[in-house]
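Presented below is the structure to which this report refers.
Here the complex is missing one protein chain, while the rest keep their positions.
For reference, chains read A and B in written order, and residue numbers begin at 1 within each chain.
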Amino acid sequence: MKKIVLVDDSDVILDIVSQALKMYGYEDILRAKDGQEGLQVIKQNQGNIALCIFDVNMPKMDGISLVKEVRKFDNTTPIIMLTTETDKSKIITAKEYGATGWIVKPFEAEKFIKVVEMYVTK
Amino acid sequence: MLLKDNIKKLMDNFEEGDALALSEIKDECQNIIQQFAGDPLHEVLGSVPAYIQICARIPSIQTQCVELVKKIITGVEEYQQANEEDKKKALKQIKRQVNKLQSIVEKNNKDLTTLPKPQEQQKEEAKGYTLEDFSHLVDDYKLLQQFFSEATEHLDSAQFVLLELEHDSTNKELINTVFRNFHTIKGSASFLGVKNIEEISHAMEDIFATIRDGKMILTRELVDVIFYGIETLRTVLDIMQSYDFKAEEIKKSFTTVNVFPYIALLKKILQEYQYKKIGEILQEEGKLTPVQLQTVLEKQKETDKKFGEIVTEERLVEHDDLLAALQKQQKLKTKIKKIGYVKVSNEKLNSLIDYVGELVINQSMLKQEIEKNRGSLSISERTLSQADMITSAIKDLVLSMGMVPIEEIFNKLRVVARNTAQELHKTVFIEVHGEETELDRNVIETIYDPLMHIIRNAIDHGIESPEERVKAGKDKVGRIVLSAEHKGSGIEIVITDDGRGIDIHKVLDKAIAMQLVKKEDVTKLTEKDIYNFMFLPGFSTSDNVTAVSGRGVGLDVVKKSLEQIHGRVEIHSEPGKYTRFIIKLPLTLAIIEGFVTIVGNNKYVFPFNSIEEILVFNKNILQRQENARESILYHREMHIPVIFAHEIFKEDYKERDDDRLLSLIFAFDQAKYCVVVDSILGKQEIVVKSLGTMLNEYDYFSGGTIFGDGSIGFVVDLQGFIDAVK
Partner (left out) sequence: MDGSANKYLIFTLEKERYAIPIAKVQEVISYVPITSLHEASEFLKGVINLRGRIIPIIDMRLKFGLQAKEYTERTIFIIVDIVTAKDVYHVGLVVDAVQDVVEIAEDKIEKTPEVGFKFKSKYLQGIIQLQDTMVMILNFDSILATEDVVEIAEKIETNV
């Protein structure tokens, strides 16, 4: 099974999201705490990633820049942005750089999984 | 409708890239489609969710696609409200929109071939679990060990209760116990990430839930399947233990164990053997929509009419389809036919069989007496023949009640084999044939111990250690084949192991050491003679006494207990290849096909199936040896020893005037014997009665019988008879 990459600066979000994923049988999760780390992880696992989930606001490299960097070498892997209602304006930029979609925080685990299901087949 | 309002709202507010909204739209679509199961619409809409899923990856087409889905949903609403004629039109309209959606998605998606397949199918096709399947496995020695012992306990309990359920298959409490056993195992396994155990026990739990709900019957076959599952679970647990509960190694090993075929079997059983209502079948086949089904069921409540009647009246279903569904239901019913059982104690059954035997005899005595006094009595022919018929019907029925399939014993033996193999750290596969073969209850009771002993022996002494087996070029897993079949008027049970076989020289050495045979006589012995030494008390060729064989039971006990029920046992073997025990048993102890003869003043009954031919010859052709008693008859190019039955039975022998001898030729134990008798009364069904402890010393009688005229005959046991000659 291909991996799911999770990039967020909040440990809580990382934990909650990866726990939800595991609960529904998505076992292979790669976590990163900022854009730079995330970029490295994605490069290392190129071709072996089913879905990327990025936070918009992060230290070192924000989510939007990360999308831009990733799309330089990967045009197909879907990228979902995690955003807040107040940050929605940034989404348009992210889409222009090639983000596939977005989810507004906070969200219910079940609904989140349904989104993941659209992109990843177990 | 609420659902459609929801989806409309979602679509109206949709923004390109809103993944959450898109997944909800897809979900709502699926819900709507489900409502139309069995409707032509169902097929038309079927692929819409898949298209939505694909466009989730392509933000640029999302707005366009959502607009099309909107149109499709509006079309569905129109379709629902339309009359018969307009429905077709509406359907066409929907179809057009769906096609549009399809072409947009396809144009923008290069690899449509990766349409997701249903998950289950994927798994069944898979060869087994992958490492990823177990990535959630908890790496905690203590927890895994705890799970191991807990699961083992539950399996033991389930196994034990299942054996009881075989006799009491509808006992709710017992079924619930097994259900809880598997439920608990499933829960813990899922918690710890032991996915294979979780999925097997889940499937088994489902089966027992269905049985508990009265929708399935726990048949013997099903118990067998469950037993197999328990074995499988134990194997998986064993793997965990053998890797000392180290998660990484366990994972690797787990990927080599493919349990999917078994899970698939359980699911198939669940699907095919469940009792279904006629409506359920019709809906499953798409002949009735859920909405239609609901209305019919409501109508059924109001009237007294049958489901089928309403469906036909309303013209919801074609007559042929209804008929087909009814037939399907009937088939299911016969598959899961419920047979009520009443428990009867063995003791009562035995005395019933006894009494019926007496009834049969009395009936024939009565008949003879009436025949004699025909003139003075006025009993109608009909009354008499009716009584005759009833008596023989009762006899057949009661005798069949005494017969049970050998399966029960075979199942227990499987467990024994498993446990023994485990004790000895060997892996053994048990193959069973002919478990449906029926045997006399009393015979069944007696053969368990001998069979168990032979099996334990086979695993202990026959099957080599895995290392030895590999060295000898054999499969690591030892194989024991256990079979039962009808042979002649008896039953043959064969136990073959593919182990190291019997070392004939070892047996001979031991026999010489025990002074059973002189060294110089060894060449005179046949292979069979040599194997027969092994049945003598105190004879064991094992070099080292193990925990298993050290239980103090030898093959001599096996032979003795089999002889008690007129059974015989033979050994065949080839060194390095196999050891085979062949056990021959009578079908029933109560009634045999007898051949009635007269010797001296009494009637003697010989077992009919051992008689090869009846031979009359002139006594002058006998070849005598110095001792006049040991005459030899040369017949059909064979030298056959001649036995005068008079000598064995101590009856008077009267020479016939014509020098002719009447004899029966027997085939017994691969040898032939010619037994001279005075006269022959013929073949007859004989009710064998015990002669009582008093007469037990007569080994050559297996019992006595009473004939129609009230006279008594003695039933000859050939083994004892031949022994008496020697």
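Simple rule for what comes next: contacts are C-beta pairs under 8 Å (C-beta built on N, C-alpha and C of every residue); 3 or more make two chains touch, one makes a residue touch a chain.
Computed from a predicted structure; not experimentally measured.
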| item | value |
| --- | --- |
| Neighbouring displayed chains - absent chain, whole complex | B |
| Candidates B:V66, B:I361 or B:L661 - the one touching the absent chain | B:I361 |
| Where the missing chain touches subunit B, by residue | 357-359, 361-362, 365, 600-602, 649-651, 689-695, 697-698, 704-706, 710-712, 714 |
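Rule of thumb we're sticking to: only the chains that are shown with their structure count from here on.
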| item | value |
| --- | --- |
| Contacting residues of subunit B [partner subunit A, same complex] | 16-20, 22-24, 26-27, 52-53, 56-57, 59, 116-117, 119, 130, 132-133, 135-136 |
| Touching residues (chain side subunit A, partner subunit B) in the complex | 1, 22, 27-28, 78, 80, 91, 95, 99-104, 107, 111-112, 114-115, 117-119, 121-122 |
